[in-house]
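Quick one: structure below, then a few questions.
One protein chain is absent from this view; the other protein chains keep their places.
First chain written, first letter: the chains are A and B, and each begins at residue 1.
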Amino acid sequence: MADIVLDKVSKKFPDGTIAVRDVDLEIADGEFVILVGPSGCGKSTTLNMIAGLEDISSGELRIGGERVNDKAPRDRDIAMVFQSYALYPNMTVRENMAFPLRLAKLDKETITRKVEEAAKVLELTPLLDRKPANLSGGQRQRVAMGRAIVRQPKAFLMDEPLSNLDAKLRVQMRTVVSRLQKQLATTTVYVTHDQTEAMTLGDRVVIMRGGAIQQVGPPQELYDHPNNLFVAGFIGSPSMNFLTATVDEGRLRTALGDVPIGDRIRRELEGADAPRDLILGIRPEHFEDAELIDEETRRRGAEFTAPVDIVESMGSDKYVYLSVEGERATSAELEELAADAGAADFSGAGSNLVTRLSAESTVTEGEDRRVWFNLEKIHLFDPSDGRNLTLHEGRAAGALAD
Amino acid sequence: MADTTTRAKVRWGLLDLAVVVFALTPVLWIMSLSFKTPATLTDGKFIPREWTLENYRTIFATDQFVRALVNSIGIALIATSIAVVLGAMAAYAISRLDFPGKRMLIGVSLLIAMFPQVSLVSPLFEIERQLGLFDTWPGLILPYITFALPLAIYTLSAFFKQIPWDLEKAAKMDGATQGQAFRRVIAPLAAPGLFTTAILVFIFCWNDFLFAISLTSTERSRTVPVALSFFTGASQFEDPTGAICAAAVVITVPIILFVLFFQRRIVSGLTSGAVKG
Partner (left out) sequence: MSINATPAGADVAADGTDSRSGRHATVPAQRDNRRRKVPLSENKRAERKLGWLLCAPAALVMLAVTAYPILYSVWLSLQRYDLRFPAEREFIGLENYVTVLTNEFWWTAFGVTMLITVVTVAVELVLGMGLAVIMHRTLVGRGIVRTSALIPYGIVTVVAAFSWRYAWTPGTGYLANLFSDGAPLTERASSLAIIMLAEIWKTTPFMALLLMAGLALVPEDLLKAASTDGATAWQRFTKVMLPVMKPAILVALLFRTLDAFRVFDNIYVLTSGANETSSVSMIAYNNLIRGLNLGIGSTMSVLIFITVAIIAFIFVKLFGTAAPGSDDGERR
């Protein structure tokens, strides 16, 4: 049991590239922290530095209050679960799980007892004498977890442990990991590129991009109050809609019509170097079929009419894709997010709005539909640096805040 | 693509049979000859009419053959062990480390693999005579190592690349030192590759004729393939055919055993080194 502190930790590779820069992070004892970001953001390097598998170029790493920069992995007393599971193919499940204990020179009986306990927790008992080659993906994953928990280390490090499983199993294992972590109350650092895993698993989520931390916080806070365009676009599925917006005579001109802005935003935009062009962000669930809105709610938003492209009925609600005129919002952050999703070179003409409407909506494909959106929930971003302009003291307040 | 009708099976079966007959006929023929009595040796029949072990008794009674067999086994084993050890070191470096000159080494070993051995015969003949290595074991072991090394390096680096080196990290996380990680995790995984390479290299050394006939002159270091070509039989007037065939069968047996027991490994060893993928 221990806390983990990263104090201005950086990683510079021999060829001069910086994979991780000045990461400050305090992970409390027993906390479950997720490192998330697109590939190449430095999350795995960070994890490897905590593990001791990569040297720390500068900064300090403390585990349980003790500086461990120069300690070998074996002396840090932490366990790691690898993406490939890294099970020893020449050993049985039992031997795999016993391996760290045997290296720690525990006596035979203790080893047997501990392995059997761990196997019971993970329901591996009937598989103990099999070789990894004869296990399914999910079973291998559980053995990898078993090998980590068996010696009760100070902390668990997990490097995309679920990404090799199929979708259904992944959801199932997610709950297993979550329950196990709560049960053992061991400090856990978990790396993933999947924002759903990040949202569902962790106490706190760390979003990284280009080797630097973008935002740290509980999942809901990141979702509701993103610091910047990158965080806003990365968290949430389907992701936030982004539109271009221009400031003109105290109003925002957008493809959804003119949007009024409150005093606070106006003050923000009055500065000499304030951007004239902004990016407007709206999450899909902040739209609604205009027919289903009561008057009280209607006043808090604005309405527009747009042709309906596709309707996907999910049962609980409907995903409705609307075509809107106008330019697509562009910025370095958005390009990076699109590339990470593999959609960098695939986007229809114009912009497409993804909205999540109530199941009761009678919307049909091909018609023009009147749609309402919530002005209190929209975000405005500065395209040059991605900053969220609607954020005030860490709280997003929409466009109308005074 | 899976066409599992009986007709398809029969068709494949016939093709298989053709391959087996094609591959085995010369081997069975020389075995057959080795069991024939001198009287029936020249009857031209594929299957012996009278069986005898006389030919085997003859060759094991002559010093000429036994000595050559000892030479063959000794030289091949020593050359194989050295080539595999040196090859494993180089292959580890090639597959795991980044250093300038790596491509150069790969290029050089590729060149040597394609090198016409006969071009080396004349200078080696002269050099070894001057150094006193001519007609000695080391005189053969050295060129064998040289020509086996490219084979060993290629096969082994292909094997090493397949080893999940993540396991080394995992072992370290599990509390192993560098040495323990190598001994308990990596070495057991590398062993099959080393073994397969050893078989391939052994076959290569066992097979050689050109160096053996050029760089030896007496029974001191003559290997079996060469001894075969000098066989005269027990007396000068006796036809050596039966004896040659018996000796040929004796040196074929280890190869057939290797192939029977390690077919899968030999195939993977031969194919992995040659083609990337």
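Everything that follows uses one rule, which is that a residue touches a chain if its C-beta (ideal position, glycine included) is under 8 Å from a C-beta of that chain, and two chains touch if they have at least 3 such contacts.
It should be emphasised that the depicted structure is a prediction, and the values quoted were computed from it without experimental measurement.
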> On chain B, what residues meet the omitted chain?
Replying inline: 1, 4, 8-9, 12-13, 15-16, 19-20, 22-24, 26-27, 29-30, 33, 41-42, 44-46, 86-87, 89-90, 92-103, 105-127, 142-143, 145-146, 149-150, 153-154, 157, 161, 203, 206-207, 209-210, 213-214, 224-225, 228-229, 241, 244-245, 248, 251-252, 255-256, 258-260, 263-264, 266-267, 270-272, 274-277
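To be clear about the criterion, only the chains that are shown with their structure count from here on.
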>> Based only on mean CA positions, could you tell me how far chain A sits from chain B in angstrom?
In response: 56
>> For a test of understanding, state which residues of chain A touch chain B in their complex under the given definition.
In response: 51-53, 72-74, 78-80, 82, 84, 86, 88-90, 99-100, 103-104, 147, 151, 157
> In the complex formed with chain A, which residues of chain B make contact?
Replying inline: 164, 166-167, 169-177, 180, 184-185, 188-189
